[in-house]
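Only one protein chain is missing from this complex, and each of the others stays in its spot.
Think of it as A, B and C in the order they're written, each chain with its own count starting at 1.
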Amino acid sequence: MKKVRIGLVGTGYIGRCHAIAYAQAPTLFPLKGELHLEYLAEINQELAEKKAKEFGFARATGDWIELVADPNVDVVDICTPNFLHKEIALAAIANGKHVYSEKPLALTAADAKEMVEAAKKAGVKTLVGFNYMKNPTSQLAREIIKNGEIGDVVHFYGTHNEDYLASPNTPIDWHSYRSKAGLGTLGDLAAHIVNMAHYLVGEEITSVVGDMQTVITERPNPNNLSEKVKVENEDQATAMVRFANGVMGTIESSRIACGRKMGLTYVVTGTKGTLTYTQERMAELKLYLHDEDKSRQGFKTILVGPEHPDYAAFCVSAGHGIGFNDQKSVEIRDLVNGIAADDRMWPDFEEGYRVSRVLEAIAKSAEEKRWVDVKEI
Amino acid sequence: MKKVRIGLVGTGYIGRCHAIAYAQAPTLFPLKGELHLEYLAEINQELAEKKAKEFGFARATGDWIELVADPNVDVVDICTPNFLHKEIALAAIANGKHVYSEKPLALTAADAKEMVEAAKKAGVKTLVGFNYMKNPTSQLAREIIKNGEIGDVVHFYGTHNEDYLASPNTPIDWHSYRSKAGLGTLGDLAAHIVNMAHYLVGEEITSVVGDMQTVITERPNPNNLSEKVKVENEDQATAMVRFANGVMGTIESSRIACGRKMGLTYVVTGTKGTLTYTQERMAELKLYLHDEDKSRQGFKTILVGPEHPDYAAFCVSAGHGIGFNDQKSVEIRDLVNGIAADDRMWPDFEEGYRVSRVLEAIAKSAEEKRWVDVKEI
Amino acid sequence: MKKVRIGLVGTGYIGRCHAIAYAQAPTLFPLKGELHLEYLAEINQELAEKKAKEFGFARATGDWIELVADPNVDVVDICTPNFLHKEIALAAIANGKHVYSEKPLALTAADAKEMVEAAKKAGVKTLVGFNYMKNPTSQLAREIIKNGEIGDVVHFYGTHNEDYLASPNTPIDWHSYRSKAGLGTLGDLAAHIVNMAHYLVGEEITSVVGDMQTVITERPNPNNLSEKVKVENEDQATAMVRFANGVMGTIESSRIACGRKMGLTYVVTGTKGTLTYTQERMAELKLYLHDEDKSRQGFKTILVGPEHPDYAAFCVSAGHGIGFNDQKSVEIRDLVNGIAADDRMWPDFEEGYRVSRVLEAIAKSAEEKRWVDVKEI
Partner (left out) sequence: MKKVRIGLVGTGYIGRCHAIAYAQAPTLFPLKGELHLEYLAEINQELAEKKAKEFGFARATGDWIELVADPNVDVVDICTPNFLHKEIALAAIANGKHVYSEKPLALTAADAKEMVEAAKKAGVKTLVGFNYMKNPTSQLAREIIKNGEIGDVVHFYGTHNEDYLASPNTPIDWHSYRSKAGLGTLGDLAAHIVNMAHYLVGEEITSVVGDMQTVITERPNPNNLSEKVKVENEDQATAMVRFANGVMGTIESSRIACGRKMGLTYVVTGTKGTLTYTQERMAELKLYLHDEDKSRQGFKTILVGPEHPDYAAFCVSAGHGIGFNDQKSVEIRDLVNGIAADDRMWPDFEEGYRVSRVLEAIAKSAEEKRWVDVKEI
């Protein structure tokens, strides 16, 4: 079996999730490649070694430049803050490595485009960490839509709301600087729901009109809490969108939405039925079918189970529950099988770029107070 | 005690709801006026008499002209299809009657304005049947917001979705003709959620950008089902709005939203908390407060009870339930006390006109694909 | 049309609910009799007159003895505290009146039996106010069960929990004295769920084993809060039961169940499906059918609507909501049609007696720590 040797860059929040998924995946799935946790890079050798031990990687380095050039690395897995994605990805591609990057792909759509083109030219494979669409429950949603069970989609409503910056007393960090994060809630959260919209509706978003606001305009300096520093990007954003086939949609995103801990939600309305979902109850999907007897109509709560895509890898009994890291394990499966056996790897950089364009179109629209064609970006 | 003598015009769906509420209200509330069900008008004498008996009205007529001119009528209550609201209201006002009209106030904002001005000039009182804001649960929501319990409102999301026209086989009726209904789902359903937005946020909507679609473009002729007739107004509409104080909002409305039987919902997000509500569970409100201990945060489901506005009139035990007609009874209480004791009567024609302007601005915006200032209307 | 002239005794909590329902019912339903609010009795003339005016009754008396003997009264409606039910009912029956009594029918099963026999002998009709089974939603549940849609019932779980006595600081009132209330939570609350069990399962409970406790053993004297008075009956009770056909069931009841405002709930499990319900969401029923495709199984939330029993009287649109008093209006319809047109009136005194026997068997079983056959009572 072909080896798939991982070089992981970054071990924070999401890097650790990758590590958990790498640990699980070979037991969960009959992988088509042999997964090796080969090399790990952090900001210095000491931290790198500590994390390599913790995450089960064979070797460690304090310099990611070494990692992307290492002959024993097949895939570079980028889990750094957003502003480093591009540089690392381009270096990895230049060394002929496949690239698995967290979202958002880059700070700007232009950067994302550059990455797509570099990957294409180098003939390497790419994958972006839009993990929520890997959840068996959302795969089931896609299956139901694709089957036509709710008829033709006529409306999509999606949110990704959280409240991690709801308190004005939370000190500023890189998320709130344009130079480090690019967009605010759009890049951090809305990226997921835009990708989900593409996935579920099966069509791209082609035009948008957006509105957005920075509600908390300044935050304490983490090094001197009595000093206030300017927040540079948006706290909340909404957009009305149209998909390529003319379907209407609405996207909402906020990082100050009190009470939303994992508020990725969607309502997909079709001519014959409706699906609703919230990531806070990630193991259930609600389905309504309009053609049922009028006296027995209603939203049905389907608990995800072994009859649904990829669930049986976790448990053979329905309703026993799926966790956050399990989604990442499905993503790792896709990565390994994509590299080793040429299975389809999606969402790739191309989709990452498409998502970036939509987000940038929303921001542009909000600034210019007009509808924007995504092709303008 | 001052008499409040009702002249009811129209006894269909909503007219019957008024009748139920008229019957209940004197037992529910210590009214400040003496309610008399004086006169009832329908399209012919026979039907009028039948309905007068059924609804407990003293007299009946097949001609509403007689009713609006009758010296024993104090209030004209208009429950006809939309296109007759204006004519009847103006005639009633001309006769010095107070007017209680169902929503939407008129087919166009211009008509609504005419009605407002006529009423003002004649010095009569007015009330519009936006009954959902009379629900004790939504009154509680308003109270929580007004108290500042969720801080400053930063976002409003509201819907009024139903599925009564979801099936393409449902024959056409007056709702789908511009000449009879004016707007489609905007006039029929969104009117309620726009009024609710004004009520809850405590600010008017001042600018909008809308999008809308007629999804089912033709429907069977009810007199010849094999023939198809053109649908003239929108099935679904969405708008991003700004309130006078700059707060962002989103309004969605659909009459083809499969599975939504009474999908008036709202999410009001503040700097310190969030409220959520759905009219399908009209006796409960969900409240989240961000300042609670982080390990004990969560949305609390409050069951409406005697501690909340107007509930005790129905039952002295919490959680025992409130029904659709109960909201109308609160409205009737407001009507009687408004006429008899000069209590505040709201939403009045002024608010009905404001709502019409917002709806028309949304429609105009959707057609012209641009943001529209409500003052343009 | 035959007149049905009501004599109402008692105007507290539940008497007022009756009054609201009397006011509504003729507008809601095409009654088969002419409802007259004839006579009202309270503890003195003054209060009686005040309430008669408020509730729309023609005449008033401070002495219920006069009411039960009045030639213009057809039905005596008993809304007094429990300990008076028997005396008033027997007097009414002795005068040849039909009797409509609130639950529990009497303080003891023996008393209830006496009432049943008296009514039978006198040939008068009887009705007991088990209003929850009149809710269209629970009528729908019965219909689904009767149709065999969930197969044969194999298990019934029912509760009636509330928290009105959860606080130990709530002063004692008649509910906690054996001489005034009889049983505690069993008589006050469990009566409803036992009746509901009979109604839904379509079989009587024939044997029981119970357990119960007085958790708060003393309460403040309302006239001297620093003094404590002994609570004489149970705060919480549970029973395992068997129905006549051998089906297993569990009944739970508590008046100190923190958080339960109207916690009448049931789960009816059948060989082919399951129904669940809570009175706190009285307009929805959850239905699961096991024979559906395994990948599309789930509990469906049915919103009660015009296709379901008696709902259309309130509203012709589904999901618009049913309130507490609406159930009583259905009961009033049954009363009027039962008296005027000999329609079936149920639950009658016979059923009230059956319920009392079950409750008393539970109490006996709890005291004697053994299974008790209901026939022992």
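We take it that a residue touches a chain if its C-beta (ideal position, glycine included) is under 8 Å from a C-beta of that chain, and two chains touch if they have at least 3 such contacts.
Source: prediction; values computed, not measured.
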Options A:Y157, A:F314 or A:W371, residue touching the unrepresented chain: A:F314
Option from C:N95, C:T250, C:S295 or C:S317 whose C-beta touches the chain left out: C:T250
Full-complex contact with the absent chain, from C:T61, C:S176 or C:T269: C:T269
Options A:E117, A:D152 or A:E280, residue touching the unrepresented chain: A:E280
Residues belonging to chain B that touch the chain removed from view: 140, 287, 294-303, 305, 307-308
For chain A, the residues touching the chain missing from this view: 13, 16-17, 19-20, 22-24, 26-28, 30, 54-56, 162, 164, 260-262, 279-284, 303, 305, 314-326
Touch list for chain C against the chain that is not drawn: 150, 154-155, 157, 163, 166-168, 209, 211-213, 215, 236, 238-240, 242, 246, 248, 250, 252, 254, 256-260, 269-274, 288-290, 297-299, 369-371
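Here, only the chains that are shown with their structure count from here on.
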Given chain A and chain B, the chains that contact each of them: C
Central chain (distance from its CA mean to the mean of all protein CA atoms): B
Euclidean distance of C-alpha centroids - chain A vs chain B, Å: 41
Overlap residues in chain A, where contacts from two or more other chains coincide: 297-299
